[in-house]
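Here the structure is laid out as structure tokens; the discussion comes afterwards.
The other protein chains are all here in position, but one chain of the complex has been omitted.
Order of writing sets the labels: A, B and C. Residues in every chain begin at 1.
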Amino acid sequence: MSTVWGSKIKLTIFGESHSEAIGVVIDNLPAGIKLDIDEINREMARRAPNGGEFSTPRKEGDKVEIVSGYFEGKTTGTPLCGIIRNTNTKSGDYAQLKSVFRPGHSDYGYYLKSGGNNDYRGGGHSSGRLTATLVFCGAICKQLLRKKGIEIGAHIKSIKDISDKTFDVNIDKEFLKSLTHEVLPLIDKSVYEPMRETILDAKSQGDSVGGCIECAITGLDGGIGEPFFESIESKLASLLFSVPAVKGVQFGKGYELTKMYGSQANDSFEYKDGKVITSTNNNGGILGGLSTGMPVVFDVAIKPTPSIFKEQNTIDVSKKENTKLSLKGRHDSCIVVRAVPVIEAVSAIAVYDLIKD
Amino acid sequence: MSTVWGSKIKLTIFGESHSEAIGVVIDNLPAGIKLDIDEINREMARRAPNGGEFSTPRKEGDKVEIVSGYFEGKTTGTPLCGIIRNTNTKSGDYAQLKSVFRPGHSDYGYYLKSGGNNDYRGGGHSSGRLTATLVFCGAICKQLLRKKGIEIGAHIKSIKDISDKTFDVNIDKEFLKSLTHEVLPLIDKSVYEPMRETILDAKSQGDSVGGCIECAITGLDGGIGEPFFESIESKLASLLFSVPAVKGVQFGKGYELTKMYGSQANDSFEYKDGKVITSTNNNGGILGGLSTGMPVVFDVAIKPTPSIFKEQNTIDVSKKENTKLSLKGRHDSCIVVRAVPVIEAVSAIAVYDLIKD
Amino acid sequence: MSTVWGSKIKLTIFGESHSEAIGVVIDNLPAGIKLDIDEINREMARRAPNGGEFSTPRKEGDKVEIVSGYFEGKTTGTPLCGIIRNTNTKSGDYAQLKSVFRPGHSDYGYYLKSGGNNDYRGGGHSSGRLTATLVFCGAICKQLLRKKGIEIGAHIKSIKDISDKTFDVNIDKEFLKSLTHEVLPLIDKSVYEPMRETILDAKSQGDSVGGCIECAITGLDGGIGEPFFESIESKLASLLFSVPAVKGVQFGKGYELTKMYGSQANDSFEYKDGKVITSTNNNGGILGGLSTGMPVVFDVAIKPTPSIFKEQNTIDVSKKENTKLSLKGRHDSCIVVRAVPVIEAVSAIAVYDLIKD
Partner (left out) sequence: MSTVWGSKIKLTIFGESHSEAIGVVIDNLPAGIKLDIDEINREMARRAPNGGEFSTPRKEGDKVEIVSGYFEGKTTGTPLCGIIRNTNTKSGDYAQLKSVFRPGHSDYGYYLKSGGNNDYRGGGHSSGRLTATLVFCGAICKQLLRKKGIEIGAHIKSIKDISDKTFDVNIDKEFLKSLTHEVLPLIDKSVYEPMRETILDAKSQGDSVGGCIECAITGLDGGIGEPFFESIESKLASLLFSVPAVKGVQFGKGYELTKMYGSQANDSFEYKDGKVITSTNNNGGILGGLSTGMPVVFDVAIKPTPSIFKEQNTIDVSKKENTKLSLKGRHDSCIVVRAVPVIEAVSAIAVYDLIKD
């Protein structure tokens, strides 16, 4: 099943880019939790297209209507369903895409999978728009995690060739929080301008760029997680790779570890001020699938937005012939920016599912 | 739940490095399938420590006893359980590890998780030994996939700084199969010697090295997979990250994609000899979570074996103090070699779970 | 998790009696299926309160809005979500029930479970109203089953002391279908009047009555089902007992079998016109959890509606004292009538989950 996820909570997502609505049902939330709706709306706004310079001109309110599981300002413990109406849809833009498939998109796969019965408008069910449901769910999980001292934040590690610094071994909670208030969350603010230019340059060419997002989870106790199929890495990766455009995930030093000796890669344990820590955190706070008590750190590779305005080679299945495609419409030239809150959100969901009592 | 996995099949693994036995139950296999037991044993032998120059001197037969679900040489469609007795165990080697934790291992996490009730001998349940159960299950899935024209093979992409070539866009099935007969499966045989030296050099220093394994799945039809939580990437990654020591996974060009323009990263569709292909395969045969019909290609980063013979800093929880640890016993200085059949196996399991009727 | 069900399909239900909406997400339906919306609406109307003599005067349209997974009149294979707005709600009726619990209802359990945070209006999430989502889902499954020659129908086996006949060993498909068009579906029409009187008599006293519903599934091939946890009996029972007010389920002759000798209870196999049948069907078409190819037959016991107008003893938790309760509002005096389509619906869901390719 594709659209039900979780062990301790269950989330079920539904909807297409141009269907009546998209939404999510979250089952098994605790009862009696006051939700900070403003904070949820703020998270939704971080992801929503806002017409800004880094975003598609398509503007969507992404207003969530909570239709169940919420009573007198608190969760009831029954399934909480949030629905987002699809209002600002220009279905006309997509008519030709019924048989002419966009390179880099899932259109062709869905065409095959559904025997031609897919809703091809705007990517249908596999549209990035569906990540709004994950951000909503993640915003709730973040609030639940915060009650347990767990904070999640991310920054843009790179856009094309422009790289930010990476997280230190010790990560300050307030700094993580502060990142969520920035358009381009960065550790080294001096890369803001070159990143901005890289994105706008691609935009001006009708092209797109990708990048990496580094995410950290602080405050997670040691000994959380499971071996094998529910290792923290497995659990996070299964959700991270659910996010459209994510093509790589690495924990701690990840691929760099393959170039090290074991004696360099191993993180020594030590008592410091009566607490167990590791002197380094090359393993990203996870050993054998379980947390060590150090920050959980990982990054994801996000490919360039496949929707570009340059002419591309593709096929037309209705005519069974090769053809050219020039996309019109409204697209992000760098989806990395709007992906940051999504990566945080799915991380929050994964961690909450691991630690829920 | 950590030890039950799958949608269409369910596999349940159990066992500790030094418990009576390890094993796996595979539910929902089709009935009436003749298994090639020799082939299964060959796959088991690829992973088993064999006392060779790249392996720990610990020798284990890894003989699987099939105790159910198999009758008169065929599957019955009921749960097939395979059990491997733990015979060649030297529990004495591990006595000190009850309270002194090996850096880079899960011992500390398990200590916390179980309140000190973990079976600390040889890594307990999180031991790499458990991957024998996955190889057994994978060997069965490989046979089932082969009936549908699907072949899986892998090579060592790199050991420390020594790199093999990578797979071409088109991958020959027979070549994939032939890789499974080599000790160090490589595309460019000329790197065999430098790789061998890198491993033996680390070994002679009492140290270890890691590397990358690239894996390919050919013959998979387009339109397989699901969006989001059961994307091919999510499904594969959840199993790949279950394999101890895997710290990174990337599909297609993975992290390299983040440096490309969209116009470079997109794989154009074209008709060729009446068949739909993509001209390049930067996305590793997967778009929006669904297969394109091109080979599914990905690689994993495997960290250096954490068990090294050099003295390391760590803690002793029984004394609540810092201490030094010098490991004795038998360990691989490069686990990448024995990980190759494991990566193939979990890939076979993931793909079979996706395509089973 | 309470609200996600299924192996091959997954259904997720949500909503409370007085929340904004109730609904259901159905995952993994096949793509390209034309739905007969009129037929779905007819099924919804069978369950909906209609102000008739056997029903609560509360009238609800129960109009389902399909918000996803449905495009150009066909399923897309992505999650299909149906939403029903709660419009005709008189929340004022329920104010006193926050702390004074209705005997026979789940209010007290929910109060405990949620720490007093439950939506107590109209039974909240455990309201019979939620069965509308099951009827919607069941109506879709019925259409899918019909394509495979499977028909499901039910009749009222008894209301209090008044009993209908039971199904014959052979059950005609057209007869089953015809039952779904009657207000009180009966095999022996002569019991209509005494049943009607029994219900109206209870109504006039402000009391309620229960009864039994017998259901049959025809056209199911032999060899369907699984042993143990997914036996047809387990699967059906888990859904049948999900229906509020069901307190007993028996298959075939059920409890009567306990009075027979084995030689009487066993159904002999025989070839008849080249087909395998059983001469009798005491086991209700199920042996060892698997279908025999004979009609699957079972009945359920439905308790009298707990909402009655007679004064009852209960407690007030706000005052921690015993008290009296006289319910007002609109209630069914015999829920059996409206339960018939619900029993059929969940049976259709269970069977479809078993036979889906």
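Following the convention adopted for this analysis, contacts are C-beta pairs under 8 Å (C-beta built on N, C-alpha and C of every residue); 3 or more make two chains touch, one makes a residue touch a chain.
It should be emphasised that the depicted structure is a prediction, and the values quoted were computed from it without experimental measurement.
The chain omitted from view is touched by exactly one of B:V4, B:V169 or B:L200, namely B:V4. Note that of A:T78, A:S114 or A:S158, the residue touching the chain absent from this view is A:T78. In the complete assembly, the contact with the undisplayed chain comes from B:H125, out of B:H125, B:K303 or B:H331. By the touch definition given at the top, chain C reaches the unshown chain through residues 1-5, 7, 13, 101, 103-113, 123, 125-126, 130, 158, 160-161, 202, 205, 207-212, 221-231, 233-235, 237-242, 244, 246-255, 257-271, 276, 278-279, 283-284, 287-293, 301-308, 310, 312-315, 320-322. Within the complete assembly, residues 78, 227, 357 of chain A touch the chain that is not shown. Annotation for chain B: contacts to the undisplayed chain at residues 1-4, 10, 12-16, 19-23, 25, 27-28, 31-32, 65-71, 74-81, 83, 113-119, 124-125.
In this text, only the chains that are shown with their structure count from here on.
Look at the CA centroids: the one farthest from the centroid of chain B belongs to C. Note: centroid distance chain A to chain B, computed from Cα atoms, is 26 Å. Per-chain Cα centroids separate chain B from chain C by 47 Å. Among the residues of chain A, those touching two or more other chains are numbered 1-4, 13, 113, 125.
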